[in-house]
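The complex is shown incomplete by one protein chain, all other protein chains being positioned as in the whole.
After this line comes chain A, so read on.
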């Protein structure tokens, strides 16, 4: 079943095109990492999908519901967390969760149970009766996630998580999201520029830049689309001569290969040529390698590519 589907989704703000003709499909149950640098359109995409913003062109459906015409029903099934949406400061953490659960039509006892589970999981149980305005930024982030999950949504939209400066808190957030998705089969759209976090839990990815969808799919599909290949990395003695198709990089010799199945023959060939091998390994492209195959690295000169219709 398709959880998210967009067709030529476009959003213009005056002359600026925030999202440009995005065609995206996400299967139910997937954890999709929506990656992109700042101003790539991740937040706009999230707001279009949840019906908070109307598209200029195209449309989108989430869980079979139109984001524009059925946004109220859609939001009833969604949990949304962004770094700009705060919890109610004058209420305690527990009060916040119970109130939002009630807004989604949950019964009191059920709401209490879920709220307690989430607060414990996110290490907020001891602070459950404290007013939210006394919370640190990290605690507020975790509470926002709890708020988005308390009513057991079928789809979770997350923008800006993780994004804190504390690795422990980020790990907790990721683990909670991942566990929730596994337990309930919910679909998660995680908009982030933290590639390591995305690689940890996401099953597929969508790469945005300047409002364009550069690539989408799982890591193997993205790797194939990026035309990056695995590298054979061979460490030999400093005086060893290597064949011409190897290049020296960071003290080791590298050669692109089609797959790790090529390694035995490659190593045999080197041994036949009397190359003394200290270490041989296969280096597969990471998400970061693949990401920067589609997106300009920070510091690289980038022409302003936003299309003006």
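Criterion: contacts are C-beta pairs under 8 Å (C-beta built on N, C-alpha and C of every residue); 3 or more make two chains touch, one makes a residue touch a chain; residues count from 1.
The rule is simple: contacts and distances are computed from a predicted model.
Q: Tell me the UniProt protein name of the chain this structure doesn't show, selecting from "NADH-quinone oxidoreductase subunit J", "ABC transporter permease subunit", "(2Fe-2S)-binding protein" or "CheC-like family protein".
A: The UniProt record for the chain left out of view names it "ABC transporter permease subunit".
Q: Specify the residue from the set A:57, A:99, A:116 or A:266 that touches the hidden chain.
A: The single option touching the absent chain is A:99.
Q: Per the definition of touch given earlier, which of A:54, A:120 or A:241 contacts the omitted chain?
A: In the full complex, the listed residue that touches the missing chain is A:54.
Q: Would you mind spotting which of A:16, A:85 or A:171 touches the chain that isn't drawn?
A: With A:16, A:85 or A:171 as choices, the missing chain is touched by A:85.
Q: Which residues does chain A use to touch the chain missing from this display?
A: 47, 50-54, 71-73, 75-76, 78, 80, 82, 84-91, 99-100, 102-105, 144, 147-148
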